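Of the protein chains in this complex, one is absent; all others appear in place.
First chain written, first letter: the chains are A, B and C, and each begins at residue 1.
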Amino acid sequence: MFQGAMYRLFAVLLLCIFSAAQNPKPRARDLGVPFDGTPGTNNAITDVKGVEVGHTTLISGQGKLEVGKGPVRTGVTAIHPRGKQSNDAVFAAWFTLNGNGEMTGTTWVDDSGFLNGPVMITNTHSVGVVRDAVISWKVKHGSPDMEGYWWSLPVVAETWDGYLNDINGFHVKPEDAWHALDTAHSGAVEEGNVGGGTGMICNEFKGGIGTSSRVLEQKSGGYTVGVLVQCNYGSREQLRIAGVNVGREIPEHTVWKNDVGSIIVVVATDAPLIPTQLKRIAKKVSLGLGRDGSYSGDGSGDIFIAFSTANPDADGSKGVRQLSMLPNDSLDAIFLATVQATEEAVINAMVAADTMTGINDHTVIALPHERLREVLKKYNRLAK
Amino acid sequence: MFQGAMYRLFAVLLLCIFSAAQNPKPRARDLGVPFDGTPGTNNAITDVKGVEVGHTTLISGQGKLEVGKGPVRTGVTAIHPRGKQSNDAVFAAWFTLNGNGEMTGTTWVDDSGFLNGPVMITNTHSVGVVRDAVISWKVKHGSPDMEGYWWSLPVVAETWDGYLNDINGFHVKPEDAWHALDTAHSGAVEEGNVGGGTGMICNEFKGGIGTSSRVLEQKSGGYTVGVLVQCNYGSREQLRIAGVNVGREIPEHTVWKNDVGSIIVVVATDAPLIPTQLKRIAKKVSLGLGRDGSYSGDGSGDIFIAFSTANPDADGSKGVRQLSMLPNDSLDAIFLATVQATEEAVINAMVAADTMTGINDHTVIALPHERLREVLKKYNRLAK
Amino acid sequence: MFQGAMYRLFAVLLLCIFSAAQNPKPRARDLGVPFDGTPGTNNAITDVKGVEVGHTTLISGQGKLEVGKGPVRTGVTAIHPRGKQSNDAVFAAWFTLNGNGEMTGTTWVDDSGFLNGPVMITNTHSVGVVRDAVISWKVKHGSPDMEGYWWSLPVVAETWDGYLNDINGFHVKPEDAWHALDTAHSGAVEEGNVGGGTGMICNEFKGGIGTSSRVLEQKSGGYTVGVLVQCNYGSREQLRIAGVNVGREIPEHTVWKNDVGSIIVVVATDAPLIPTQLKRIAKKVSLGLGRDGSYSGDGSGDIFIAFSTANPDADGSKGVRQLSMLPNDSLDAIFLATVQATEEAVINAMVAADTMTGINDHTVIALPHERLREVLKKYNRLAK
Partner (left out) sequence: MFQGAMYRLFAVLLLCIFSAAQNPKPRARDLGVPFDGTPGTNNAITDVKGVEVGHTTLISGQGKLEVGKGPVRTGVTAIHPRGKQSNDAVFAAWFTLNGNGEMTGTTWVDDSGFLNGPVMITNTHSVGVVRDAVISWKVKHGSPDMEGYWWSLPVVAETWDGYLNDINGFHVKPEDAWHALDTAHSGAVEEGNVGGGTGMICNEFKGGIGTSSRVLEQKSGGYTVGVLVQCNYGSREQLRIAGVNVGREIPEHTVWKNDVGSIIVVVATDAPLIPTQLKRIAKKVSLGLGRDGSYSGDGSGDIFIAFSTANPDADGSKGVRQLSMLPNDSLDAIFLATVQATEEAVINAMVAADTMTGINDHTVIALPHERLREVLKKYNRLAK
């Protein structure tokens, strides 16, 4: 069995090298996958001004699982709605499509209508350490009053990486959360096997972090909608890319049979929306996943959060606030952009992720780019 | 049995006459029931500027029930948030404490954040006729575009009056809904056996419509919170008035043993609140009912809606709207006012209602005012 | 302009005749649209044993709209979960994807976990009349106790047919609801321009009623999942059939630009599910609509209800009930079946509907079958 594992590992490493040589990290569009709508500069959640994303990626060890020692394939991703320097909350709302997962801090998002601080994503068994680390990071950077009358209810979500990662070894430490928070930046966002997405699996291909954005036409306000996913859901059998059942055409090296795993989706926009409207945005994420073929299995924690960077200074105790709000009947373009950017962010995650071998030599293959192009061509869907 | 019924009817009539002679419609405060907080001019939901209330009261027949013929003890109550002339929506939200009831139109209240039109309250089996009648009233008064591209999702709620009323006779007609809509007015609100509350029973005393209001201190913004209830819930055993178990001290002439029946609560305020905040207001109504001793039984439809008359012109398709919003940490005074006005409105409903005899000579007694004063005195709670 | 209208009408009539000649009511599968999964005998919601469906279809008049006179293009659809003879409730739950619509009776579905009676679907402005008509039908057929202590909270949903129908003329009468209730039957279900779906528009093709079912493999319990839709949502631009952007390939004769309209989805199963599980089923409907390209626009009332015909006699006051429940981790096959049957039922609605001309000579074309086949062929997706 050891030989078999070594052989498999070797084969996978070859595949990785080959793939790396071929692949200067193209994104799904670069491969000719057709998507609707107009993305922003980076085709990323950071196209929404102010949003910053940081990753801590933890990869070490190989071979047999020894709980507490590794191998380690995990990490933390931090999304700051207004940048790491800001203490200003954003209007927000969230939604659960399937609840086999965790997103902390949501009762106060519901009742206050605000997200106050970053959204963090990590593995299922490290939500706690990341949550408390956000508080200690805030204590260090924030400004509670003199006597410490101050509390925080961080938003931390997760997906499960225990097929590749020593998840019960609790390898994520407070420092890892702080690093993601401190190194978050605007501009292009690293995708694939990074941050919280390091050890994730999507439609039985290697998954992880993916992102995409849409810029609305001026007649619709010219707003930007950005989506970031930590993608760990789905079955090969159901995967659709641009409407094509790609998964069935690439049936090799599947991982399991059910739609286990989960997906966390973060939607950002600069459109002036109130929480009631953001709740609707969060719900529409489901439709993007529907386009990609998801049926959101019992084991899935499909939890989505949406926020608006408009209305700075809306939170707080400084007297009656003045707000802007887009009328409800102007939301269609934003709904559609949310669906489109979700649809694409998932595919981007798979396209960016590299084949990975983790605990007990479990290997999950990357979505093979050339095969994807062939399948799209077969169904007359190759864009270029 | 007929003789028994006649005798009971006679006794009740005597009681009515006696009660009427004694009682130029005092309200709970007039009887010395102590309540916290400062009510508005009319101690009514109409203290919130713009709010108008109209009732259609249907009382006819007596004796044995003949379905379709009577006796009739029912009606319709209409609450216009901005007056009957206005087509301007208000921000709104709703909440169900116990769902054995109906409030139509709520999915769009949830998703739009707006209440567009009146809140109507009637009996359980007349919700439909009232709902469609609101649409036809709007068609008559409203302004759909030329080709009729226009739809409406009226908010109509109910409680069950079948102990006194021929509810399966469907005696409420479209004209009755229109009359309530057309005769709605500001100023003092009729309470007790009127409108939708005509045949209702509250804590096994005669119930119906009740209302109350609170005016906040200037340091809390000086806003007004008004509450109107259609009160049909509760058991005698559990009734608390000003914290005193009044029901147990007046155990005669109970109606049934369980907490059947329901309560619809409408909360109005001129404080600038967004729907997320109004949802919280709607939830707090529960605490006012808790003070009155409710345990919200299985048979109860305890459904609450809250709206804010601030932010005129927030709805519609006229470009980005400018809103005002009270900060979340200024909501406490409004929460407390909601609880207090709910607590009082329920008692006002019982104090205002007169003993009524309906189908099959069923009789429900009014809360006897002098007895109430005696009980409060016994527990050192009589305010005057 | 009159000439233009006549010409358009003429063209459309030709199209109708042509279409009728070609079309002995094939369903989407008959046209070669590929769908996953195994349907039941009738590929209909009635494949779930006990479920009966009845339609009242109201078509009369033509030409210019005179409110109250017509033209009339509307109706009522009734779905009895256990057949019209049964008074036995079913476990149920519901979900709103976009709330610009109505489904009455839902607070009690939420709190009781039961659907007690039929699900009715009609046009937006006739919900009330149908609701009260269900009560009067129940009064006639049901068994309230002697003194009439009995109430009912019917479930009635709607979509808006005012583009083709004189919706403000209120043409649906109690008798129309009764007729749908009384003529409901098992077996094949009429689709397209029937019942509540008569005047509906789906992705800017003629829509209406559609249905589909799936039978699970024996290893998954062999249960049946059936779906019925009243389909009135969507934009041509977004329509996907079997993953293909069919709408963009058939761009002629669109109706409007936005995703107005709505969709009501009813999911039935004989799998033993409790309400918590049915809530999850109701949510998964979104993923089926996602596959068809929906983005669930602001004007859409996308409301879904799911029920289980297992656990007869679970409701009532007859002592502790004994129930069966499928484990949560056996739900995947049912989730997937729900997504698949929803995906197909929408397409079936469009395939079955015929071109219709309604008020003011508004015409909505049927999805042209041959064109659909050509498009599927172009994208290598034609099944036969």
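As a convention for this text, a contact is a pair of C-beta atoms (placed from the backbone, for glycine too) under 8 Å apart; a residue touches a chain by one contact, two chains touch by 3 or more.
The model shown is predicted, which means the values in this text are computed figures rather than measured ones.
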Hidden-chain contact residue, picked from the options B:G208, B:G288 or B:P368: B:G288
From A:G40, A:G54, A:G75 or A:G101, residue that would touch the chain that is not displayed: A:G101
Residue among B:L65, B:A92 or B:L331 touching the omitted chain: B:L331
Chain not shown, touching residues in subunit B: 97-98, 238, 240, 242-245, 258-259, 280, 283-284, 286-291, 293-299, 328-332, 335-336, 338-339, 378-381
Missing-partner contacts on subunit C, residue numbers: 110-114, 221, 272, 274-277, 279-280, 314-330
Residue ranges of subunit A at the interface with the undisplayed chain: 65, 67, 96, 98-112, 124-133, 135-136, 139, 144, 147-153, 156, 160, 162-163, 166-168, 170, 301, 303, 359-360
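The rule we apply is simple: only the chains that are shown with their structure count from here on.
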Maximum centroid distance from subunit B, chain identifier (CA atoms): A
Central chain (distance from its CA mean to the mean of all protein CA atoms): C
Averaged-CA centre spacing for the pair subunit C and subunit B, given as whole angstrom: 36
Whole-Å gap between the CA centroids of subunit A and subunit B: 47
Residues within subunit B bordering two or more other chains: 110-112
